[in-house]
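Mind looking over this structure? Questions follow.
Left out: one protein chain. Kept in place: all the others.
Every chain is named by a letter (A and B) in the order it is written, and numbering of its residues begins at 1.
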Amino acid sequence: MILETFEGFWSPLVWTAVAVAVTLLALALRSRGRRDHKKGTEQTAPFLSGEAAPDGVHVGGQHLYWGFVEALRPYIERLRAAHTGFVVDYVTWLVVALAGIMLLVLLV
Amino acid sequence: MNLATHVPILAIAVPLLGAFALPLLAKVHRSLRDLWVLLVGAFTVAMLVLLAVQVFTGGILVYTLGAGTPGDTVPEGFPIRIMLVVDGMGAFMGLIAALVGIAGLAYALQYLEEEKGKTLALTLMLLLWAGMLGLKLTGDLFNFFVFFEITSVAACGLIGYRVWESRPPEAAFKTMVMYTLGGLLILLAVGILYGEYGALNLAYLSAQIGQGPLDQIALGLLLGGLLMKAGSVPMHMWAPDAYGEADPSTAIVLVANTQAALYGLFRIVFTLYGGAGSPAVGGLVTALGALTVIVAVLMAVLQTDLGRLIAYGAVSQIGYMLLGAGVGMATLGAAAGGEAGFGLVALQGGVFHMMNDAACIGLLFLCVGAVVRATGARDLRALGGLGHSLPGVSGLFLLGSLALAGIPPLNGFASKLMIYQAAFRLSPILTALAVLASILLLAVFVRAFQGVFLGPRRPLGGTAAVPTGMWLAMGLLAVVVVAFGLVPDLMVRHVVAPAAEALWTGREAYLVAVLGG
Partner (left out) sequence: MIGNMPFFVSMILVGLGLWTMMTRRNLIKLAIGLVLVESGVNLFLVSLGYVRGGVAPIYTFAPEGVPTEIPMVMPTPQALTLTAIVIGMATTALLLAFVVVIYRHRGTLDAGKIRELRG
């Protein structure tokens, strides 16, 4: 049940076994945790810099990985500008790529 | 008639004739039409599985249409016949088409609406399926072009048939321009090869082909046309339009169609040209693959339309396949000296990834279809909280996105691992780019999942229950995603390795099977 991947190997069953073992270990550690934790009290509410948590607010998908996306934004905006949706550009890219491929196969 | 000896042609002819009979049957009664679709689909899948069993156990299958032997022909001994040649790779592609086709048809039967062109869409889907299968099973270059155009026309019809909306016809027009131009490049190359060698049979041409300028021009034209249809950067811009605007059941067949173009590319480079000029071509394909992976994923990051987001994900997966196969092509020449083993592993990874990508991208598109059916919306900013009303769909969407991002133990991981490790040997930069793209892909899909399914209920809650046929289609793909993830070694040993082997070292066997010793 082992997939050879040239320099290593991959066995999902071993991985699953390890994953189960790690989960059990985590559960075991958790069961030894603090007894003074109480559900449904302020202890379980998120800490928002001491502010009261507003009702019904949900952090939408658009706000996940915000910093990550912001860091990439300059590159992405440049790429988006290239995706004009202009069908003539599509054709031009095809011709340019074809010219490149031709140069490569004829000269190399 | 002994059915088993006519399997290759039946796999093409049944969906083709089924497509043309379908509108007639729909005139009689709708339930007859649905039954017909299921019958044709089941029969074709059975034929493709039988074909795969025959090829994997008995070697290359050659099926001749027309004159039985070259001696029977007129005039002057030119064989007037067309061949279907199915080797391991062709049979493997047939299996992918079977999986995607049956899932797409089962889904479409319940997803499409009767008064919105359901009969026509089903007809075109069967036609697209037939064209795709023909593309994969034929051993004749002109036939290859004809099937290429059949898939083009059927695909663009399917993308743009919803003429009452403004976006699908636009997507269909752009795709059609690109497909037709790509098809003409291929036809020009076929013409050049015919003029040079006076034959269209792939094996015969392969035996004759040299490295002259005309051969190289034909190779360049074929590469251009097929890379375009495969959706490689910078010729990928039609792909997100097409996948994003098509029905989800169509989109998954379109993705498989893209893979058929990749298959054509592999067939041309490995079998027809036998790796002539392979380091240059391999380098080109590898570079385009790496570029495709990273550009498409970056474009996916800021998408707000769910369909378009997944479409960019699909384009990026094509990049992984190009990357794997490109590393294989680049080392094909060195492999003759007994040096490189990693090229074969890369090729196996690329080939395996085709199957995995068909399953997990297909699953994602089908989940989007369920979301659209329930809410009528695809905008990430408007959707939210669907996990309350569609818990099953949200689970499947999560499964699909984790598999696509290559999270163990799902199927995307195994094939990506093979590509990463083998590409690392060619250049560590390739692996770095591919891993980076995978991480970005995970971020993109976690964002999409959070935006669509998590959070409190929204007005666009969605109440419509998902019908059984759609569940069956999604369930089938989900089972494939999990099963191939848990036993990748069996898949690789019994199905992927023969397919990759057919490209890697199978050229001699291919020529012998068609031309005789």
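Quick notes on this structure:
In this text, contacts are C-beta pairs under 8 Å (C-beta built on N, C-alpha and C of every residue); 3 or more make two chains touch, one makes a residue touch a chain.
Please read all numbers here as calculations on a predicted model, not as lab measurements.
Touching the missing chain, out of B:F43, B:F56 or B:F173, is residue B:F173.
Shown as candidates are B:C156, B:L284, B:A434 or B:M474; the residue that touches the absent chain is B:C156. Looking at B:L200, B:V253 or B:V315, the residue that reaches the missing chain in the full complex is B:L200. Only one of the listed residues, B:G59, B:G117, B:G191 or B:G333, touches the absent chain: B:G191. Counting the whole complex, the residues of chain B in touch with the unshown chain are 74-76, 78, 142, 145-146, 149, 152-153, 156-157, 160, 163, 166-167, 169-174, 176-177, 179-181, 183-184, 187-188, 190-191, 194-195, 198, 200, 240-241, 244-245, 299, 302-303, 308. Within chain A, the residues in touch with the undisplayed chain are 80, 83-88, 91-92, 95.
We adopt the following convention: only the chains that are shown with their structure count from here on.
Chain A and chain B have Cα centroids lying 25 Å from one another. Residue ranges on chain A touching chain B, taken from their complex, read 1-8, 10-13, 15-16, 19, 56, 58-62, 64-65, 68-69, 72-73, 75-76, 79-80, 83, 85, 87, 89-91, 93-94, 96-98, 101-102, 104-106, 108. On the chain B side of its complex with chain A, the touching residues are 173-174, 177-178, 181-182, 185, 213, 216-217, 219-221, 223-224, 227-228, 234-235, 237-238, 241, 277, 280-281, 284, 295, 298-299, 301-302, 304, 341-342, 345, 349, 380-381, 384-385, 408-409, 413-414, 417-418, 421-422, 424-425, 443, 446-452, 454-456, 485-489, 492.
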